[in-house]
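Only a single protein chain was left out; the remaining protein chains are all shown in position.
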Amino acid sequence: MGDIRLMKGNEVIAEAAIRCGCDGYYGYPITPQSEIMETLMLRRPWEETGMVVLQAESEVASANMLFGGASAGKKVMTSSSSPGISLMAEGISYIAGAELPALFVNVQRGGPGLGTIQPSQADYFQATKGGGHGDYKLIVLAPSSVQEMNDFVDLGFELAFKYRNPAMILTDGVIGQMMEKVELSEFKPRLTNQQVEETQGNWAATGKKKNRERHILTSLELQSEKQELHNQKLQAKYKQMEEEDVRFELINCDDAEYILVAFGVSARISQKAVEILREKGIKAGLLRPITLYPFPTKQIQKLIPQAKGFLSVEMNAGQMIEDIKLAVNGKLPVEHFGRMGGIIATPAEIVEAVESKLIGG
Amino acid sequence: MAKVRGAVVVDKEVCKGCNLCVEACPQDVLSLHKEVNSKGYHYSYMSNPEACTGCTNCAMVCPDSCITVYRVKPQKIA
Partner (left out) sequence: MEDTLKIEDIIKPENLVYKKTSVLTDVPMHYCYGCSHGVVHKLVAEVIEEMGIQEDTVGVSPVGCAVLAYNYLDIDWMQAAHGRAPAVATGYKRVNPEKYVFTYQGDGDLAAIGTAETMHAVNRGENIVIIFINNAIYGMTGGQMAPTTMLGQQTATSPYGRDIDLNGYPLKITELLAQLPGAAYVTRQSVHTPGNVRKCKKAIRKAFENSAKNIGTSFVEVVSTCNSGWKQTPVEANEWMEENMFPFYPLGDLKDGEREKPDAYLVQKLKK
């Protein structure tokens, strides 16, 4: 049994970072995720593991600091909330273009603009469709518990390094602020410079050795033919993610006719809604995508023969529903239910939506 | 006092004919050639080689690092 605690989601992100051997965190305060950097500064991991924690002058700078740290082959991360992630979009695009591993955490709040500091899931498009400019994808992990806030830090780094691609933990103000039981990960030591050289030395800017060509970490290619080849290489990588790293959870789906699809905090509420629907004799189930990109398209398609309809439950105006519709491809009704402005839907509202939009509709 | 004697070698294919070395030379050794290199630049060359002291001023200001400088120390000149 590991170290079991009662902790806040945001604090767990910080603790998990230290425990998984993260080399550097560069952040900027924004509600509702400021506890992540606050916890790190209190913990002083530079004394314990040598991990660097730096408060940057802006989200723009912190994302670009990640570019620098990641270029060294180091495990670097940042966290922010929606408006801050918009500012980081530039850096994320460059990191994706230069094929660097880095971890971003978005504890979402409502928008657009300054919006609200209350929780939201309105950055689904931003996270899964790119967010910055150019054809690129982020690996997007959506935790629905404080335990997964712990688990996905290590997983996020693992996937980021596997693909040399930025990964994002897309969570929200509820999971970030919520206290829950968590089993913390075992401590993993940070890699030494020698180990970084051995594992990442074939691409990272670790200083040009005499026996190799210089490593240039850039997203620039002026020749169209070469840029297209680079784009194709990136697309092949995203294809591989879709083949190998789709993650999801199925709850009561074996005989389900009405499938709720929800991630993060919405999945927890939807699970309760499924229970209520089952008590009423309605065969409901829940598909919880854990990776929002790559999206569990094939799993949705597997459910089509048994299903009568899908309901996308999101704290937004309807974003993930587009990916569900692409998967279902017109074969069944796909509806959306969501609250906005920081309002968290109740199980009863979701039950009502299933009954009115899918069964009655 | 023995006169210092020098010489420069200009990589004429790299030279862009910017004229900065010609201006920097205190001995008026260098000029731009009336012919052009394969890229169409009038490259720099020693039009007055006897005057070169090997001071390296031309190489200092050359943006394309295409000048190599040689100098014979005074005692070597008999």
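As written, the chains take the letters A and B, and residue 1 is the first residue of each chain.
In this text, contacts are C-beta pairs under 8 Å (C-beta built on N, C-alpha and C of every residue); 3 or more make two chains touch, one makes a residue touch a chain.
Only a predicted model underlies this, so the values are computations on that prediction, with no experimental measurement involved.
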Shown chains touched by the chain that is not drawn here: A, B
Touching residue (missing chain; options A:38, A:90 or A:180): A:90
Touch criterion as defined above, residue of A:26, A:238 or A:293 at the omitted chain: A:26
Footprint left on subunit B by the chain that the document does not show: 2-3, 5-7, 9, 14, 16-20, 23-24, 41, 46, 49-50, 54-57, 59-72, 77-78
Positions on subunit A where the hidden chain makes contact: 23-24, 26, 52, 54, 56-58, 60-62, 64-72, 74, 76, 90-91, 94, 98, 193, 205-210, 214-220
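Basically, only the chains that are shown with their structure count from here on.
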Subunit A and subunit B: spacing of chain centres that average the CA atoms, whole Å: 61
